[in-house]
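Encoded as C-alpha cells, the structure appears first; notes follow it.
One protein chain omitted, others in place.
Our next item is subunit A:
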Amino acid sequence: MTDEQLDCALDLNRRLPPTNVEDNLAGLIDLVPDLTEDLLTSIDQPLKVATDNGYGRDYLLCDYNRDGDSFRSPWSNQYFPKLKDGALPSKKLRDLEVQANEMFDVYRDLYYEGGVSSVYMWDTEDGFSACVLIKKVGEQNVKKPIQGVWDSIHVIEVTDKGRVATYKITTTVMLSMITEQKESGSINLSGSITRQSETDLKFEDQSSHLINMGKVVEDMESKVRNTLDQIYFGKTFDIVNDLRSMNGLKVDRTRKEEQQKVFQNIVNSGNN
C-alpha cells in the first residue's frame, strides 16, 4: 500500500503547478504523514541558501546535509543551528568533500558567473555518494523585468570496481521565469526536468573521482540545459500557437501543404 501511495504522490507532484512545489509537498505530507521521510527525499524543492557566518560564505540546504532541523555547512563542517553528534562524513571522505567544494566552486564561477554551490558526501557500502548543488538567482530590475531562477540538484552514486568506477548520476534542474509587464501581463513559466545516466570511468586515486565527477556533472548539465531551452522556449510556446493560430488556420494549412510539396519534390528528385 505504501509503495502505491508513494507512486501516486510522485505522479501528483508531476501534475500540480510546479510554482507551488513547497505547498504541494506540505499538502502531500499532511495527507500521508507516514510517507514524510520518503517524500522529503524524493521530491525536489528549490534550494534554500544559508550563511556560514564563521566562514563568511553561503551554502545550500537540502535533505543530504540535514540532521533533524539543522543543516551542515560544507565550509566549516558544522551544523547550524548547533547540533550535538550531528551526522558527519568520515575524515577521508571529508577531505574529498572539501576538495570537491573547491573544484565545483570554480566550475560554478565559469558557467554561472555568480550563484552558490555546495557539495555533500556520504559513505555507502561499495563507495560513496555525493550531491552537487548549484543555485543561481538572476538579476531583476526595471530594465530586466523577468525573474529567472536556476537550481541544479545532482546526486552521484560512486561505486568502486577496482580500476574502474561507476558514476550513476540523477539530475534535477528546476527553472523558473516569472514576469509581470504591461503589454504581456503575467507570465509564469516554471518547472523541472529530471535525467539519469550511468558511466564507467577509469580511476587511480581519489583525485580521479573529483575529475570524473566534474566531467559527469558538466556533461549532464549541458544536455539538460539544451533540453530546457527546447522545452521552455520552444515547445511550450509552440503549443500556445497550436491553440490559437497567429496567421489563421487557412494560412497554416496552405503553408503546410506547400512545405509538403517542396519536401515531396526533394524526395522525388532524389529518387531520379
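In this text, a contact is a pair of C-beta atoms (placed from the backbone, for glycine too) under 8 Å apart; a residue touches a chain by one contact, two chains touch by 3 or more; residues count from 1.
Everything that follows uses one rule, which is that contacts and distances are computed from a predicted model.
Between the listed names "Par-6 family cell polarity regulator gamma", "F-actin-capping protein subunit alpha", "serine C-palmitoyltransferase" or "Phosphatidylinositol glycan anchor biosynthesis, class Q", the UniProt record for the complex's undisplayed chain reads "F-actin-capping protein subunit alpha". Annotation: of A:A50, A:L88 or A:I231, A:I231 touches the absent chain (contact as defined above). On the side of subunit A, touch with the chain left out of the figure occurs at residues 1, 4-5, 8-9, 11-20, 24, 27-28, 30-33, 36, 57, 99, 102-103, 105-116, 136-139, 144, 146, 148-150, 175, 177, 179, 181, 183-195, 207, 210-211, 214-215, 218, 221-222, 225, 228-229, 231-233, 235-237, 239-246, 248-250.
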